[in-house]
Structures are given as structure tokens and as C-alpha cells.
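Questions regarding the structure given below will be posed in turn.
Note that this complex is displayed minus one protein chain, with the remaining chains in position.
We just call them A, B and C in the order they show up, numbering each chain from 1.
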């Protein structure tokens, strides 16, 4: 599964994207796996209310299933316009 | 006193402005004098709810005093923009 | 703040760009442009706009100044034409500059609502068969003022 990071999530984790092998069935479970990896992941995912997630380029939420998903992106609330 | 007419008021009366000698103290009294002149004035002023009035280039109303007023303008509701 | 009452056509692109450049510290720029259209599909070919020369500039300036004060705009622009305007030509435009998009939008809507019903312009539609009709004011345009 491709996992992408943007803005300060990218900066905290230190990379823009990576390939993650996982059996997680939900976004929340994937986040738990990432958090357990290293401090930089724990720091990036410390407050989920400050994060948004997109599954295959569609906004989603942390309860969502990863079934069939190929790309997960984590980022802060958007600030366009 | 200068009296100006715009849009269909001007067309019905047949002139854009005229000098009117009057002792009328209110717009309504002036309108009564004009109405009494000729059919074309009566036609133009038949329905005051369809008319607006400006005194010295400021929107006003038919009850207003003509004291000190030099220019009265009658016209339909505006359609700018 | 600039208010212009003119017979000549104006260049929307130039006006918008000039206004934005002059107000590039404001953050939010809104423009509205009105164009002569055949609203009733009645074969309209042109519009004749009459105005009250002694009053128009004063009325527009008051409306613009009120908007500028009420929404603390950085700047405001109003251009309104009169005379004969062909189908598809620009009738008028307003532009507002503010630090916040909400203020820029609201002030532009305010300007438009007041231009519609409180600026001394009267539109006549010229149809292809030569017929000509004064545009009637709309109750909804008068009602629009009540929200301000």
C-alpha cells in the first residue's frame, strides 16, 4: 500500500511517501502500526483530530475500511484558497 | 423650480425638463398641479406608487416639503446594475 | 475609491488587473460584471440606458462610500455605463478589495443591490423588430435591500 504524507506530517515523518506492507483493515489500525514504528511517526500521529485522511484521493475518515485501497494519504486540515 | 422627467415619465409628458412656477409647498401638491394641466401629465402621474421623486438630486418622497428646493425630478423605480 | 459614469465601453480585464495590482495588500478581490443579455429570449439587440447626470455620480459615490465604511474595504471600484449598449457588451462592474473574503463578497453584493434600485439608471430594451420597452423594476430587487 502506498502511504503519502503532506505538509507538516511529511516534515515530521521525514518523507513524502513510502510503501507500507500491512494487514491493517482500517485506517485507525494502520495509524496504530505506524505510531508503533518510531518516535517521528508517533509525533506525526499524536493528535488525530489535527489530521485528515484520503483514501485513493478521496477524503475519508479514520474508521474507514482499507479494503481494496491502494493509496492512503495523511495531512493536516487543508488551507487552500 | 426646475422639474425633470426621466424614462417613461419623460416620454409620456414629452419633455425632459421644464421650468415650473408654483406655490406648492409639498411634492404631492406639485403633482396635483401638474396633473391638472393636461392629459399627458395626468397619464404620467396616474399611479404614484409607480413613481419615485428626487429633490435636489437626493431621493425623497411625495410628502416632502419643497421649501428651498430648486430641482425636482420624477422617474420610475430605478433599474441600474 | 473610484466611481465612473461613462458612455464608453470599458475593458474588464484591464480594470480587474489594475484594481488587483493596486490592492495586492488586501488578499481578497471580488468583481461583479453585468452584461447586456436577451433575458426573455425576445430578440433583444441592444439596451439604452438613461441616467440622471446631476445625481448619478453623487448617488454612486455615496453607495460606494457606505460600502467602504461598513465593511472596512481597502478599496472599491464602480463603473456604470449609459447610452446605447449592444447585446453582449458590459454594462457595469464593481470591484471590492478586503483583507477577508467574506467582506469582499458582502460589500460587492451590497453595491450591486443598491446599484440596482437606488442609482438613477433606467434601462430600455431594444428588440430586433424595433420595439422598445422600459425594463420594469423587480420586487425581488427592492426586497434585496432589506437584508442590509
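One rule holds in what follows: a residue touches a chain if its C-beta (ideal position, glycine included) is under 8 Å from a C-beta of that chain, and two chains touch if they have at least 3 such contacts.
Keep in mind that what you see is a predicted model, and the values were worked out from it rather than measured.
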Practice task
Would you list the chains present here that the left-out chain is in contact with?
Solution key: A, C
Exercise for the section: Kindly state which of the options C:28, C:49 or C:119 is in contact with the chain not pictured. Expected result: C:28
Handout entry: Interface residues of chain C (partner: the chain not displayed)
Key = 11-18, 20, 23-35, 37-39, 88-90, 99, 101-102, 104-105, 108-109, 112, 144
Completion exercise
Absent-chain interface residues of chain A come out as 4, 6-8, 10, 54, 57-59, 71, 73, 75-81
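Here, only the chains that are shown with their structure count from here on.
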Completion exercise
Per the C-alpha centroid definition, the whole-Å distance linking chain A and chain B comes out as 72
Fill in the blank from the handout: When centres are defined as mean Cα positions, the distance from chain B to chain C in whole Å is 26
